[in-house]
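What you see is the complex with one protein chain gone and the rest in place.
A, B and C label the chains in the order they appear, each numbered from 1.
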Amino acid sequence: MQSKHMKAKILENKEIAQSIFKLIIKGKFEGKSGQFYMLRSWNREPLLSRPISIHNIDENKIEFLYEIRGKGTEIFSNLEKDDYIELLGPLGNGFDIDNIKGRVAIVTGGIGIAPMYYVAKSLNGCVIDFYAGFRDIAYLIDDINKIANRVYISTDTGSYGYKGFITEIFDSINYDIILCCGPNIMMDKVVKTCLDNNKKIYISKENYMACGIGACLGCTCSTSNGMKTVCKDGPVFSGEEVMNYA
Amino acid sequence: MQSKHMKAKILENKEIAQSIFKLIIKGKFEGKSGQFYMLRSWNREPLLSRPISIHNIDENKIEFLYEIRGKGTEIFSNLEKDDYIELLGPLGNGFDIDNIKGRVAIVTGGIGIAPMYYVAKSLNGCVIDFYAGFRDIAYLIDDINKIANRVYISTDTGSYGYKGFITEIFDSINYDIILCCGPNIMMDKVVKTCLDNNKKIYISKENYMACGIGACLGCTCSTSNGMKTVCKDGPVFSGEEVMNYA
Amino acid sequence: MLSVNICDVELKNPVIAASGTFGFGKEYSGFFDVSKLGGICTKGLTIHKKEGNKGIRLYETTGGLINSIGLQNPGIDNFISNELPFMNELDTGIIANLGGGSIEEYIEGIYKLNETNVDFIELNISCPNVKAGGMAFGIKSSVAYKVVLEVCKLSKKPIIVKLSPNAEDIVDMAIKCCEAGAGAISLVNTFKAMAIDIYNKKPVFDNVFAGLSGPAIKPIALRMVYEVSNAVEVPVIGIGGIMDWKDAIEFIMAGAAAVQVGTANFIKPDISLDIIQGIEAFLKAEGIKSINEIKGIARR
Partner (left out) sequence: MLSVNICDVELKNPVIAASGTFGFGKEYSGFFDVSKLGGICTKGLTIHKKEGNKGIRLYETTGGLINSIGLQNPGIDNFISNELPFMNELDTGIIANLGGGSIEEYIEGIYKLNETNVDFIELNISCPNVKAGGMAFGIKSSVAYKVVLEVCKLSKKPIIVKLSPNAEDIVDMAIKCCEAGAGAISLVNTFKAMAIDIYNKKPVFDNVFAGLSGPAIKPIALRMVYEVSNAVEVPVIGIGGIMDWKDAIEFIMAGAAAVQVGTANFIKPDISLDIIQGIEAFLKAEGIKSINEIKGIARR
């Protein structure tokens, strides 16, 4: 899949929960689940583009799901239909979908759900249990229900589903393979229990990025195989690789 | 009139001719003709606000007329109804309307027409002849027709009115007082002929501005009375003051 | 909670308006109560009235402003008779910013300011030394040392030496100024910079070089403040691209006892009030009793 730099038109940019937006962009796009694009819709401020995972791709559009965190995502949230946005991608390794088989658990925290919807959608012939943890408000539940076999939700506040952390109701023992995306502290926990139980686990990491294509070495992380770029060698890493190398 | 910093809502931002916009902002605003506001509708890029003259004030709104020249005015041109804009003003000395009497000529070049509409509207008991020169496309003619006794238009291309410079059809001899706003080269010419004919002439000058309130001394110009700030001592100067001090 | 002490003068908060960006306070007093500031630095003053530079004086760059004002000012005598009386009515620290083209001019300025009730004199050593080919006093530590020494000997007011970021060695410069008697150090002044008008094929400024300020310089200014605070005992006043309360806190955590806000005044006249309020809210949220508790905390 050739990555490209392009400009495209926005079809929709909708707030689906507080501070959570779904951005739909018109055009033919490529990308495997777990890959991402660098997005920008400004001139020089902020300087860098922002990495956002592929949330969904259809024939004539691509979807991103993002949370307002700072300046860049704030600007995204003000985009409207017919505005233009620049995209660079698809980038990164993505999940090795063809080799994911059997009983699969997807575990997400917060906006970590964004890439994992597309992952779940892309998996073939697997039994998928989806564990999604949120702080207070749960979102995307209807969509997840359609593509997962069982869905477990938790919120820290108890406003929806189990009250507490999603890691408290997730047990890796029942699965062949676990895919995880969320805050570092949560991924660390999940990786640990999975490796303790001898389960295959893959996580999608985040880091601040400049080039997004493996050139600047700004987004590296230590792994058991040495320094790796999150943008090109990742963002998907196996639990073994990153364990003890946070 | 107390100048203030405020945030206000846009009622309308309409392109009335190519690259010429009328921006209407909601609220109770003050300002004499010839005064201006510093406007900004961005965070840090560009850094400074942009000075724009009062084009009109009504009970519940203020109007600005601007031309796209660079980054700032480009951003203004993308503003839409209900967007917010920051204003600092009214600033500058403005025209001494109460002491302008008799046969008045207003001479403008290009977007220099912006403040002069409000000037013409504000004058009381004068006979006003309005001379407006444009590059190619003439605008605001209907509005001017309503408030001036006679209107003379020129375009460099001849697409409307006299073909040539407005200075070619303007003769100061017929007037008691002349008010002028336009490109420097044109104002220089007008000032010269007026002073040669011993006529009172006032011009509205432009300069790059940072503070807009006389504090940074970035917008000064030499005058016969020493260094003056365009933002506070001006933008309106008498011809005598600025002659030979461009 | 917010008050800071600099050379035994108590400022009600650590936010000071920077020289050259705040006139003599009067211009801004139409917009807000300037007595709420920790202090106000005057426009740079010289013995003789100065007309300033010809040509373009302001030029914007990404995140920055280049200025070539050229120390336009009414002269110290004029300042004392026409501007200072208004400032004296204010309830805020008054800092007279003093420039000069020779040691003699600085000294003459000190004598005059000694007889006023300004709280501090801020010595602007970024001015070109006319007798020494025009290189600024603030480039070489040995040159700066001489001026500061003479000035401190004669001054009845606490002297804040304002460093130029163009100094060859900013840390050594600060140390030498302290040895010469500086009561406090402020930094940074503007960076030597330029722009070219590509259609005219000439430098934008008549003087070719001019001074860069604004958020563009903040990361470098912050580094210099951190380094200097590490090296000197006297209070350090942090300056350079402070646009909001977070920037101000960064400077304080780097070691600054107070900060000056310059270019940001042009964005919003009362931006310093926002900064003061932001600092206060941050301290409260973090459960910090006094601003002095976080001074230099990032250096530990």
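Simple rule for what comes next: a contact is a pair of C-beta atoms (placed from the backbone, for glycine too) under 8 Å apart; a residue touches a chain by one contact, two chains touch by 3 or more.
Please read all numbers here as calculations on a predicted model, not as lab measurements.
**Q** Looking at the full complex, which residue from C:61, C:78, C:102 or C:292 touches the chain that isn't shown here?
**A** The missing chain is touched by C:61.
**Q** Pick from C:34, C:47, C:254 or C:291: which residue touches the chain that isn't shown?
**A** C:254
**Q** Return the single residue from B:4, B:44, B:71 or B:103 that touches the missing chain.
**A** In the full complex, the listed residue that touches the missing chain is B:44.
**Q** When the complex is taken as a whole, what residues of chain C touch the one chain not shown?
**A** 61-64, 66, 168-169, 191-196, 198, 201-203, 208-209, 212, 214-220, 222-223, 226, 241, 243, 246, 249-250, 253-254, 282, 294, 297-298
**Q** By the contact definition given up top, give the residues of chain A that touch the hidden chain.
**A** Chain A touches the missing chain through residues 2-5, 40, 44-49, 86, 88, 208-220, 222, 226-227, 232.
Everything below uses one rule, namely that only the chains that are shown with their structure count from here on.
**Q** For chain A versus chain B, what separation do you get between their C-alpha means, in angstrom?
**A** 53
**Q** Suppose each chain is reduced to the average of its Cα coordinates; what separation in Å results between chain A and chain C?
**A** Chain centres of chain A and chain C, defined by C-alpha means, are spaced 47 Å apart.
**Q** Starting from the mean Cα coordinates of chain B and chain C, work out the distance between those two points in Å.
**A** 36
**Q** Can you list every residue of chain C that touches 2 or more other chains, as numbers and ranges?
**A** If we look for residues of chain C contacting two or more partner chains, we find 62-63.
**Q** Can you pull out the residues of chain A that are in contact with at least two other chains?
**A** 44-45 - these are the residues of chain A that touch more than one other chain.
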